[in-house]
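Okay, so here's the structure we're looking at.
In this view, the complex is presented without one of its protein chains, the others remaining in place.
Up next is chain A:
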Amino acid sequence: MQFMLLFSRQGKLRLQKWYVPLSDKERKKISRDLVQTILARKPKMCSFLEWRDLKIVYKRYASLYFCCAVEDQDNELITLEIIHRYVELLDKYFGSVCELDIIFNFEKAYFILDEFLLGGEAQETSKKNVLKAIEQADLLQEVCGLCPR
């Protein structure tokens, strides 16, 4: 995976995870253009498109679009499953997640993503294990904030 973007129906970015080195300016341009392209698509169209030289996989969950840019050899259908898994993780963590949760707790959304994917690939395929790790890390943050050295 090269990057993942979460954005609202109005085109506001809620999360952006980049796995390829690009400058801030380049990222902004890509985000803006891609978001416009996807928002212009009709609901009946398929979840895949070729955009510039990238393969894009996207899916809408309620008011949020989840959009990934994957490599040529990547399986588009399993990417949909990856997106779905991430949504399930957010759902379990926040308890019936909605866009507001992601807006007000964006850093948590990142932490969860970083326990699920690393360098653009899935690091853990068990839902339980991802959530457990987040739970423990949160605990570490809450309880002492200090790390035993």
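Here, a contact is a pair of C-beta atoms (placed from the backbone, for glycine too) under 8 Å apart; a residue touches a chain by one contact, two chains touch by 3 or more; residues count from 1.
One rule holds in what follows: contacts and distances are computed from a predicted model.
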item	value
UniProt protein name of the chain not shown, from "Hydroxymethylglutaryl-CoA lyase, mitochondrial", "DNA polymerase epsilon subunit 4", "AP-1 complex subunit gamma" or "DNA replication complex GINS protein SLD5"	"AP-1 complex subunit gamma"
Positions on chain A contacted by the hidden chain, ascending	13-16, 18-19, 21-24, 28, 42, 44-50, 73, 75-78, 80-82, 103-104, 106-107, 110-111, 114-115, 118-119, 121-129, 133, 136-137, 140-141, 144-149
